[in-house]
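Omission of a single protein chain aside, the complex is shown with its protein chains in their original locations.
Let's turn to subunit A:
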Amino acid sequence: MGRKLLLEKAHVPGIRNYDVYRREGGYRSVEKALKTMSPDQVTEEVKKSGLRGRGGAGFPAGMKWSFLAKPEGVPRYLVCNADESEPGTFKDRYLMEFIPHLLVEGLIVASYALGSNKTFIYIRGEYAWIVDILEQAIAEAKTNGFLGKNILGTGFDCEIYVQRGAGAYICGEETALIESLEGKRGNPRIKPPFPAVKGVWDCPTVVNNVETIAAVVPIINITGEEYAKIGVGKSTGTKLISACGNINKPGVYEIDMTISVEEFIYSDEYCGGIAHGKRLKACIPGGSSVPILPANLLLKTAKGENRMMNYESLSDGGFATGTMMGSGGFIVLDEDQCVVRHTLTLARFYRHESCGQCSPCREGTGWMEKILKNIEYGKGKKSDIDLLWDIQRKIEGNTICPLGDAAAWPVAAAIRHFRDEFEWHVQYPNAAQNRNYGLAHYADPLPIATAPKA
């Protein structure tokens, strides 16, 4: 049983309300930070903890905070990115819905560290009911003196505002989020300048994921050093994984990054194995944007080691044989799932969500979807597979924001690892309409440390 820091109290009845949350030890970190620590000490503590951004990129949160420009007389802002729209990821929703006070508490501490007197939660428009939950929590915190003017008599002022998005995936990208927060069209900005220098209303801004902010609370409570002891290497602390797909027990799990992928999928404590006794075919371990892996590469790295559930191990082998931790949206595919159809679904999503600002992503995502549709519905040609590969190569790295990469990676990984299945679709278009390619050799143990097919 791994240690739980975030969801430990999630199942206490009434934890959503201030009284119960406070009785269970809530808001201790606010008292500790505001009364006994300076803002720089809080930042230092977060740095020591080695906490990495939980939104997907995994950038060290303490580093991000220390990059924040602090010119005199210019307000600074903290923005909480609750625009969780990645297919397969629903951990922030769980956190905000069940223990909203944890997020509010983390926001107060982080605002104190960064000197933000106005803090925003940018929440995706589809989470309409969570807005009410958060606003209630904020109101309760304010009544009890944890928000507003002169918090706990320390002279620190802070207000938290909840802003709803209007249903665009792209607004989860931090500069697009800032544009949208300012009331503009949610187009990503061209970096530099980075938000740490010019963010909301051209003021220095830090944008952090919900889970990152929530993790600040245990860091302050147990100190950064203690937090850093949990986990391995540079993957410290606990991570929320939202598991879904063909598993027996889908849901949000808190892991301490020391367990293996195999254990996570098959143990009864977590996913409980593949549903209906089928076999594992493939898995996307970090939300739809990260590369898909076949079962053999998922459970063992190319070096033959067990693959663990942490940042380093999942990305072991680069994109050739590895994948990424991403935002923790763990999507499991059993042997009856069709990778081509699955890739088409993702391509359709990215085509729909591309903002249309820069040309490779705007035009390329639509093209990829059309080709994949042809292949899936038996109208594909053999040359289409190479064409797809070429298009994704032309998109990747050439766009303004990471959405272009996010659209290119799933297609690239699917072709890299499941080329046989694509070719089967092209070769036997009629059979492909009636049955699946099946598991084929995707779970066979791989010869250790050989280069996989390109």
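To be clear about the criterion, a residue touches a chain if its C-beta (ideal position, glycine included) is under 8 Å from a C-beta of that chain, and two chains touch if they have at least 3 such contacts; residues count from 1.
The rule we apply is simple: contacts and distances are computed from a predicted model.
The unshown chain of the complex is recorded in UniProt as "(2Fe-2S)-binding protein", chosen from "(2Fe-2S)-binding protein", "Peptide/nickel transport system permease protein", "Tetrathionate reductase" or "2-iminoacetate synthase ThiH".
Shown as candidates are A:98, A:319, A:367 or A:428; the residue that touches the absent chain is A:367. When you scan A:29, A:260 or A:354 for touch with the missing chain, the hit is A:354. Residues 168, 170, 185, 190, 351-360, 362-367, 370, 387, 390, 393-394, 397-400 are the ones on subunit A that touch the missing chain.
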